[in-house]
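FYI, not all chains are in this one, though none of them got moved.
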Amino acid sequence: MKIQIYYEDTDAGGIVYHPNYLHFCDRARSDYFFQKDMLPLIDGAHFVVRKINCDFISSAKFGDMIEVTTKITKFKGSCFELLHEIYRKKELLFTANVLLVLVGNGKVKRLTKDIQDFLNSFFY
Amino acid sequence: MKIQIYYEDTDAGGIVYHPNYLHFCDRARSDYFFQKDMLPLIDGAHFVVRKINCDFISSAKFGDMIEVTTKITKFKGSCFELLHEIYRKKELLFTANVLLVLVGNGKVKRLTKDIQDFLNSFFY
């Protein structure tokens, strides 16, 4: 998923405001679904972020074109983990390990074999 | 209402990103209610913005403390108009005329005399 950096993404330091890299990861998660004309829902449950560990390696700036990759790395009980990497051409700018759950009707959803297969096929 | 300018409010131009002045006006509208331990609702109806005319006169920058003033200027059918002014000390940075309606249960609310009095007493 390619993302263009606009003024709104930057701050007075002249570079992307650091929490905005998490916006880009969030866009990437949604985009897998939008590209298949779906909303980012699985059996009516939506993604909820539980933990994020992220590294700010280098900075994107106004006018840059960046790319976000997304891979599923782990299932652990009702949680699953995604690894997002953000690149500008070949240069790695940012990584985030994001632990997520699926929440429907206010309850955390069990990650059945079917859902695991779906997620595995989705975030390749 | 005083507002401190943080990194998140600025862009790579080194000044406040221009749509963010509308955030500050929106905060000001909500704050009148929060200060009285209310949510910004009138008889269960919330504010919806219909039109904005705004002038960008000068710029706030990181670290500035600005102030937003809010005055009701007009009733016109089911609409009312607020004038927001944003100052840094004595210097006027921004003005916005914002035309609003109240929407409850998906319908525009009639501005009865009671509601007009309430709004007049509120945004003084």
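Residue numbering begins at 1 within each chain, and the chains themselves are lettered A and B in the order written.
In this text, a contact is a pair of C-beta atoms (placed from the backbone, for glycine too) under 8 Å apart; a residue touches a chain by one contact, two chains touch by 3 or more.
Computed from a prediction, not measured in an experiment: that's the story for all the values here.
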item	value
Number of identical chains forming the whole complex, with 2 shown	4
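Keep in mind that, in the parts below, only the chains that are shown with their structure count from here on.
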item	value
Partner chain B, residues of chain A touching it in the complex	7-8, 10-15, 17, 19, 61-62
